[in-house]
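Heads up, one of the protein chains got dropped from this complex, but the rest are sitting where they should.
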Amino acid sequence: MEDFIARYGFLFVTILQQALLGLSFYLPLMAGQLSLAGIGFYSLGGYVAAVMGTHPALAPWRDSLGFLFFPLEWLCALALSVPLALALGFPALRLRGIYLALATIAFVQVLGVVVLNLPLAGGAVGIFGIPQAFESRLAYVWFFGPLLALALLLVWRVERSGFGRMLFAIREDELAARAMGVAITWRKVQAFVLGCALAGVAGAMSAPFLNTWNARQGTFDASVACLAYVLIGGARSKWGPLLGAALLVSLPEVLRPLKDSRMILNGLVLVLACVYMPRGIAGLFSRRKGS
Amino acid sequence: MNAILRVQDLSKAFGGLMAVSSVSFEVAEGEIFGLIGPNGAGKTTLFNMLTGLCTPTSGSVRFQGREITGLDPARIARMGMARTFQNIRLFGGLSVLDNVRVPLHAMARSGLWGALAGGAAARDKERRALEKARELVDLVGLSGRAGALAASLPYGGRRRLEIARALALSPKLLLLDEPAAGLNPAEKVELSRFILDIRDRFGLTVLFIEHNVPMVMGLCQRIAVLNFGDLIAVGAPEAVQADPAVVEAYLGEAHA
Partner (left out) sequence: MTLAWFLQNLLNGLSIGSVYAVFALGYTLVFSILGIINFAHGAVFTLGAYCTYVLAVGQFGLNGVLAGVSLPFRLPFALALLGGAVLSGLAGVAVERLAFRPLRKRGADALLALVSSLGVALILVNLIQYLFGAEIYSFPADVFGDLPAAMLFKVGGKMVAVRSVQVILFGVSMLMLAALVWFIQFTRAGKALRATAENPDTASLLGINVNLFIMGTFFISGLLGGMSGTLIGVSFGLAGPYFGVAYGLKALAVIVLGGLGSIPGAVLGGLVIGLAEAFLPPELSSYKEAVAYALLFLVLLVRPQGLLGRNAEQKV
């Protein structure tokens, strides 16, 4: 049992944590907007927590606040993410389809370069030795688990609300939604900002868990991985990111005995899932339903 | 007349092609006004300019005395001008009821905070929207299928749903783009009756594009005829019917 937890505890927490990040991709997708910007905010949020957690100037604060310092990190990540997401969202979300996706890819790349050049962020090496919030890996399950549940609850509330229905309407037929009085750009921006904010906070929560933080957290590859969770899990379901993360995070581990071939198999799974499960895993379980 | 809609010299050019050429007319409050003309005459383009989906090349549109030329379509919709589409654009993946709720949410400015924090005010908005939506769904005879996916409705049902959805905007002016297309004669009669009914019930003005000449003749107080982007006649149905230009361009063939 000890062994199992030791080996798979980390994996399990990673699934929960990645699902949380995946939800940040799901939110703009509710309005039919494909954005890969979330990963940039995740990276940023992580850096905020990393810097706050290790910078000598903040040591007195860390000592006096104790555990409460961590929620402060999350709040700071949120405070940084929301204005940035608004500034990015308004111009970007006037773009359609692939153009929006490319704009968000560009944002992530530029952010990556800027961060690499910021001495505060530790350059290419990044920041390490970030203080842990909890003692053991297992303890994080009790952290990320409820957190994910809370995030899912919030998304569920959004889905059932008038705001959520407007997002779905935009996804179904943007032109008709506009003709029916929906302020489409503003609604898209709201969904986008919500997603980026979630990503930023997820990043701030993940940095202590991972102990180190560097630019690898915010690369194109990472955003592709996240996108894959959402699509394979089911782009039309809030359970999609969790289902997708469960499959795609555990797959390389399960295939570990295959050593070098496992990434090849990972890629193969992606292709096969696209061809044979276009609605994702969640799509296998439900008929298309209204809200 | 008390003109709810005033169109002046409205034009739309696509490259070298004048889809709509200097069209001017007025629609009186409470009127049922028909817009007819052969295919490609520019009727839908005109509708698109009225509702803001398409920016005119020149000219102006005044709705309830206010200049609305080139405004955002969502704003125009919330100001009280609602429309249906020639090719029916429903939110297929949403239920019948939800389709009608969307414009209500747009009008009520249902926000993100309401969704997340959910105070009494937000719940109230939701409840009222739901009630109004149920009423409208009932009005068009779809209450038995309120939970069904819009995409699953038969053709006639989809047309009716689109009208119910448009009515959710509490419009003063309702624009219908070929509402009778694809309906059988019995359904057409039903539609005519329905249009009269909602006009009286909600105090609407109705402007509709239609090919079916008898329907237009019977229902409309006045009609306008477009041909190749030009407005060639406007007036009472009998007068327009007799207009030689109209006879030559359009009605003559249908009439014969």
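Read from first to last, the chains carry the letters A and B; within each, the first residue is number 1.
Basically, a contact is a pair of C-beta atoms (placed from the backbone, for glycine too) under 8 Å apart; a residue touches a chain by one contact, two chains touch by 3 or more.
Bear in mind the structure is a predicted one, so any value in this text is a computation, not a measurement.
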> Taking the entire complex into account, which one of A:175, A:254 or A:284 touches the absent chain?
Replying inline: A:175
> Out of B:36, B:54, B:137 or B:168, which is the one that touches the chain we can't see?
Replying inline: B:54
> For the full complex, which residue in A:12, A:107, A:213 or A:239 touches the chain that was left out?
Replying inline: A:107
> Thinking of the whole complex, not just what is shown, which of A:11, A:34 or A:86 touches the missing chain?
Replying inline: A:34
>> Even though one chain is hidden, which residues of chain A still touch it in the full complex?
In response: 34, 91-92, 95, 97-99, 101-103, 105-107, 109-110, 113-114, 116-117, 175, 220-221, 224, 227-228, 231-232, 235, 260-261, 263-264, 266-271, 274-275, 278
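In this section, only the chains that are shown with their structure count from here on.
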> Hey, how far is the Cα centre of chain A from the one of chain B, in Å?
Replying inline: 42
> Which bits of chain B are touching chain A when the two form their complex?
Replying inline: 51, 53, 72-74, 77-78, 82-83, 85, 89-95, 97-98, 101-108, 110-112, 114-116, 118, 122, 125-126, 129, 147-150, 165-166, 168-169
> In their shared complex, at which residues does chain A touch chain B?
Replying inline: 154, 157-158, 161-166, 168-169, 171-173, 175-184, 190, 194, 288-291
